[in-house]
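Attaching a single structure in structure tokens format; questions to follow.
With one protein chain held back, the other chains of the complex are shown just where they sit.
Chain nomenclature is as follows: A, B and C, assigned in order of appearance, with residue numbering initiated at 1 for each chain independently.
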């Protein structure tokens, strides 16, 4: 009996999902473009989060917000107090909702809400909201500029599609609220700050909001995959550590008595060379980059201060730890070599995590049922993504997690070379853009997956 | 006959000099404190120079100013167009004389004037005017702060006494104008911009204003020498080259395809290590410092751009050239090692030059005649000073040059340890200060030296 | 009809192979132990090759030897003329057959022979013969020492089983000669010098002796795999380049005039650091090692000469080329940085090559038919092997090639952890040893594979 009914039910459900999605998609895209226009970097997504909060509350959701869902100590790569303050005032000026902005202020830009109806699985949905510190292209061939929603915030840009993710989350929340009666279980919405730099997920994990989840679903638009294609589960995110190193030496006049200085720049330069020389590891890929080095006060002064921004990566957590431990030892001894002192400041961290095949199969089933979606499996996502923190937590509790890729290439030609996809690399450029149809796809696919999961649990 | 008369004349002359100096010293010190309060860095000394110009013109001097005395191409370490513009508007706002400010604008802050009376030697006097990029101490024990003339310009400070030199120049111009009838020959006043960083002298030399000098006299207050002492001639300034290196690489995602980047930061770090490793030279002291290194755009991007601020020094010009040539070769090959490109930008340069003993003897004679001045010879000045550019030009034309040190220590105790003096090191600190009596001494000593030189020529 | 007959034939054939192998195995093992005792390094295998030649000639084979099968210009890592001469005299003294030694002398230690009977495929068999520059363990638990056949040549040891390969080749030649009537086609025996350091294969390939092969079969004893197991085809050998760098500088007294030296040691040290810092490549594994660095003449002399021994590796030829090109650029510019000169001398080189699956299947079939052999596939061999040069040549001509692994672990316990095998790493140690039963297995397996191939071709 069950399978036939369910199957019947699903067709109806799917049809309903489609109807609502079609009805609200223009509003949702308007939200996405608005977020794009007022792009906000991690821990400063006050305007974005406040508008999401407003939308949720208006639909009848009750919110947990700010300190309720963010562990203060676990936030990484937090801007300075001053910068956070400036972000707040900018957000207010740009139309942040004052009702919520106070709670979101000071680096607490997370929102959690849920829809509960009867017994059933607890399913978490995660959406990131932050933009990148990147200057958006101001040229006609760049659609956001041409159509007037390029970022008004200098040096800040949504170049990774999180504006679309956040908007999709709002859409899914709207669809589900309208279909609340069909829901059997709990759907928890997690709007996460500061994914860029893998800084924000940990603080929400540590706040405990994922501890009771049976399922966790995330998604990411993929500008490198055709619109109409989906990747049933992204895996192989590199484990990564992001950290700053502050080296303190002693200044001295470089002409008069150079020997009395402790040269922090030389210590840093020596560290850099040796960091890149860390041995390859036979167990898999590793990476290290010193992305920035700023050192010195004046040409004629032995440099007393150097700051390095570093990241390590590994194909798995052990490989990343291997890199980090080696890096730490090199930094320590390079600094001592020049009688300097140092401090390491963690700025971001993400483990590896793989999408669960069982859940990927459900995604693929949904894809087929929705129709006109081509399903692919992706072996290697490349880059890093702190959703892995959340996936790992759920998987540790025997839950299942998946991160779905939504094809979003603007032009369908010459983007798919049939090879393994190397997704996030197309992003993070000043003319990044994606097809907004992907938001529609994400809304339908994720919502239908929720019903599919609930259906599966009932059986 | 001559010697008796001269001797007689000199006593009168000296007495006259003293009288005028005593009469104007308070006004001159007021100028110095005013310059100190509105401290201006090199090529931006618009307010300072304009007030000097006003003073000179009011006394009856005719000026050459700006482009008339500065060769545009030979200016080194010029601030950006934007910065120069900001300096101009700041100066105007802080009371620069509008009559002269237009000519001084855009990095042309030099003034030359002269007093001519009959036939005789052409004697140049040089005064520098610029402050340092240093935040002045804001504490009661620091007199300029306590007495209300600490710099109002953030991060700019007269920490090397050039405010005093400029004021002394104004005083000497006033004394000589009053004694014009006794002058036999030409006294040329050279107010030079941008001595700090050894950036300004070359542009005035190249403008030709020193080409006909028979004598050249400069002075420097010495906070490390007792007030009442003078150094008859400072020598042994290191030859130095100041230059920036811009290294351009190619960015790439550090996780996704690091191999496609050309790492400018790594090229820079490698250059730094090898630069410090340039071999010592058996012919004398050499120095190299990489004072600043700024590189990189983001933690996860292979660095595409690095900027180094470097200086070399040598006990003589050959040694400095040795260092510079080696440095250039290291930079070139380190950059090529990483398939990057580079550009070297000269920011300052000064040769070595020694005070002429014949002129030093005259200084010593003046010192004795003035009375209550103790005369010392200083063998090694340390540091660099671009007055050497001017000295060298005059000496090449068989003229004589001297740079006099004027003891200016605020406290007479424990500053003189009887060892070789290492002068400039006491300067360039945030609580630098000196005894203003030194300005009075400088005025009398330099003026009497002028008469002594003219007297000598007559014989 | 054919399949049944063949199958019948094969049983007889296999039985015959077994009988002969059993009959000669003691003699063959005696050869292996004799080669082990008089271990000879690459290009110096005069005694070994001469005894193989004697054995082949006595059985009725006609030889091509020395310059006939070795292209002089393509030999890599050749010892000095002096060393080769010493090797020759040592070999003669240790019982090399004088009839052949003259032709093998001077770095021409290769032998080729063949057995032809009727029309059929041309099948090449390759056997390497050289030992390593390693001091053999002299301790009772090391069987060769205990049983009196440890190497008598100081610092030379068969630690990779090539003694066993060469002996197996002699055994196979003997079996096939006795079964000549059953052969249909050509079996060519290739005894190759200087596999260690991947130095010898290229010279035989360039001599043209593989150009007409339809099949190529090699084998390697695997001390890391149980006796009784075989790997049907080893693949994934790293592409590698081995090269020496000679850096020439200029000496100078380090105290008296260090600046006049060009420091080759410093150039080398700088190259080393930067070589290890070559960026990882996202397309796969890469390696670089500076295994040796010898530099300098005396403590107080700026070093005029440095020699580095370097190798690069890549998971494929492109990756190895990436590493080599980067390395070359680093060396060039590091040397120029110190006004030195350099020369790169190729010492070895091997591409990647994979065993052909079709041939691997035949091996597996043989393994099953022989019985009591467990067949495994090995994905990754690790290390490098210059048999790949030969495989590549045959494969380029549309031939098939395979390199078979023969399990040879002395103790069957705890060596197989069920994970991917990492074969060659167990070798190259001073107490390397293997179970001689593997020679017997190799003789039977390779011979039966030859008949299997000929059988296949007939169908």
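Note that contacts are C-beta pairs under 8 Å (C-beta built on N, C-alpha and C of every residue); 3 or more make two chains touch, one makes a residue touch a chain.
Given the structure is predicted, the values throughout are model-derived calculations rather than measurements.
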Among shown chains, those touching the left-out chain: A, B, C
Full-complex contact with the absent chain, from C:209, C:347 or C:373: C:347
Identified contact with the non-displayed chain, of A:257, A:374 or A:397: A:257
Residue, one of C:125, C:303, C:359 or C:391, that touches the chain absent here: C:303
Per the touch definition above, residue among C:149, C:276, C:342 or C:389 touching the missing chain: C:276
Contact partner of the left-out chain, one of C:311, C:354, C:436 or C:455: C:311
Contact footprint on chain C, counting only the chain that is left out: 133, 197, 238, 240, 242, 253-258, 263, 265-266, 268-270, 272-273, 276, 287, 289-303, 306, 309-311, 313, 347, 382-384, 422, 424-425, 428
Positions on chain B where the hidden chain makes contact: 273-274, 276-277, 279-280, 282, 285-287, 382
Missing-chain contacts mapped onto chain A: 256-259, 261, 263, 266, 270, 273-274, 277, 279-283, 302, 322, 329-330, 333-334, 336-337, 339
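Everything that follows uses one rule, which is that only the chains that are shown with their structure count from here on.
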Same vs different contact residues, chain A with chain C, by half of numbers used: same
Remotest chain, chain A as reference, centres from CA atoms: B
Whole-Å gap separating chain B and chain C, where each centre is the average of the chain's CA atoms: 72
Chain centre separation (chain A, chain C; CA means) in Å: 50
Residues of chain C touching at least two other chains: 273-274, 277, 279-280, 282
